[in-house]
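Note that one protein chain is taken out, while the other chains of the complex remain in position.
We call the chains A and B, going by the order they appear; numbering starts again at 1 in every chain.
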Amino acid sequence: MTSGGEAILFWVLAPMAVAGSLGLVFARKAVHAALGMALTMIVLGVFYLAQGADFLGVIQIFVYTGAVMMLFLFVVMLVGVDSSDSIVETLKGQRAATVVLSLGLGVLLAGALGRVTIGDAPADKVHALNAQNGNVSGVAELIFGRYVWVFEATSALLITAALAAMVLAHRERLGSRPSQRAWSERRIRSGENLAGLPVPGVYARHNAVDTPALLPDGSPSELSVSRVLTARDQVGNATPWVEAEREIERDVSQDRDRDDAAKEDRA
Amino acid sequence: MSNPYVPILFLLALGFVFAAGSVFTSLVVGPKRYNRAKSEPYECGIQPSPRAEGGGRVPIKYFLTAMLFIIFDIESVFLYPFAVAFDQLGLFALVEMVMFIITVFVAYAYVWKRGGLEWD
């Protein structure tokens, strides 16, 4: 049932899928590779939809694009994009295993395709089944009927995934985390900085958090700048603003002196 | 109409043409005045933080969230056909599903107990 519409769909989408997978292999930035993979996944989902496998197609998009690729994206951002790849192979003989498995997959695919194209074509069977039973109901009857053990085994797989995620990615807290209330109580007890730390400097020409505030005596307050900025050596310098202020003060006092002198002269 | 999804492509095309068209128009119509400060990252006026080219690192907590999301996503994917075909499937499927949910709930309880659901 290769109608004209289906052919167009194939020739538009198949190159996109291939381009996506090539992008996955050759993209230099890891995020671009992940995007290429997401594109391939979506196109595959559209193919399923077009072939009458509605549920499978939407789940392909829902789970792979929505969840798995999101995980990949997070991981890519997690490791930092500039981190260099380690060349050392941690799994011995993985290349050989990869070749064998790929060949096996190829043979399987060729066999399945050959059965479809050479044997009796079951392409229309899907549509007939969809019309008779409903696509989703058909899938449900398979999952909860013939493949019930596989389905129950999936739950074990999900438990394993949860365990693995916790073991790999969870950082256990040693003590309990002080709450906002605890911080506040500690501050009151110690009797220092009761109203919180001083806020950073706000000047007419510079209102950023990285410039320390000036204390009443004109010295900059280290406490007013966030620790993080200090550690990153990102703290701005208050000296120009202090000097500008001194200058103005000097001008004002000189003016006042001059005025006083003028008054005295007149007197 | 042979395929029910073709009309969706029409809407997709309309949406894309509209989005791309307005972004392109603003590129053409809008002014262009180069300014070095303008193309720096916006950090409320402080000196831009030094960070790795193309993105720094993010907390591992997000990985955990995405992983848990996948687990529950897959669980809900099984729930959909179950719910749709509920009447045909019969009591046996209900028992199966309850067992499945309980098993996944064990994983959930474990993650909760270990503090995997806390954010701080």
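Quick note on the criterion: a residue touches a chain if its C-beta (ideal position, glycine included) is under 8 Å from a C-beta of that chain, and two chains touch if they have at least 3 such contacts.
Just so we're on the same page, contacts and distances are computed from a predicted model.
J.: Given the choices "Diguanylate cyclase", "Beta-carotene 15,15'-monooxygenase", "ABC transporter ATP-binding protein" or "NADH-quinone oxidoreductase subunit H", state the protein name listed in UniProt for the chain not shown.
T.: Hidden chain identified via UniProt as "NADH-quinone oxidoreductase subunit H".
J.: Any idea which of A:A17, A:V43 or A:A67 touches the chain not displayed?
T.: Spelled out, the listed residue whose C-beta touches the missing chain is A:A67.
J.: Going by the contact rule already stated, which one of A:K92, A:R227 or A:R266 would touch the omitted chain in the full complex?
T.: Of all options in A:K92, A:R227 or A:R266, contact with the hidden chain holds for A:R227.
J.: Please identify, in ascending order, the residues of subunit B that touch the omitted chain?
T.: Interface with the chain not displayed, on the subunit B side: 1, 4-8, 10-12, 14-16, 18-20, 22-23, 25-27, 29-33, 38-44, 48-49, 51, 53-56, 58, 62, 65-66, 68-69, 72-73, 76, 79-80, 83-88, 90-91, 94, 97-98, 101, 105, 108, 112, 117-120.
J.: Going by the touch rule given at the top, which residues of subunit A touch the chain that is not shown?
T.: Contact residues on subunit A toward the absent chain are 29, 31-32, 35, 38, 42, 45, 54-55, 57-59, 61-62, 65-67, 70, 73-74, 77, 130-137, 178, 180, 183-184, 186-187, 190-194, 196-198, 215, 221, 223, 227.
Following the convention adopted for this analysis, only the chains that are shown with their structure count from here on.
J.: Would you mind pulling out the distance in Å between where the CA atoms of subunit A average out and where those of subunit B do?
T.: A distance of 10 Å separates the two centres.
J.: With touch defined as at the start, can you tell me which subunit B residues reach subunit A in the complex?
T.: 2-3, 5-6, 44-47, 49-50, 52-58, 60-64, 66-71, 73-75, 77-78, 80-82, 84-85, 88-89, 92-93, 96-97, 99-100, 103-104, 106-108, 110-111, 114-116, 118, 120
J.: Subunit B touches which residues of subunit A in the complex?
T.: It is residues 3, 5, 29, 31, 46, 49-50, 55, 59, 62-63, 66-68, 70-71, 74-75, 77-82, 134, 136-137, 139-141, 143-144, 148, 151-152, 154-156, 158-159, 161-163, 165-166, 169-173, 177, 206-210, 229, 232, 234, 236 of subunit A that touch subunit B.
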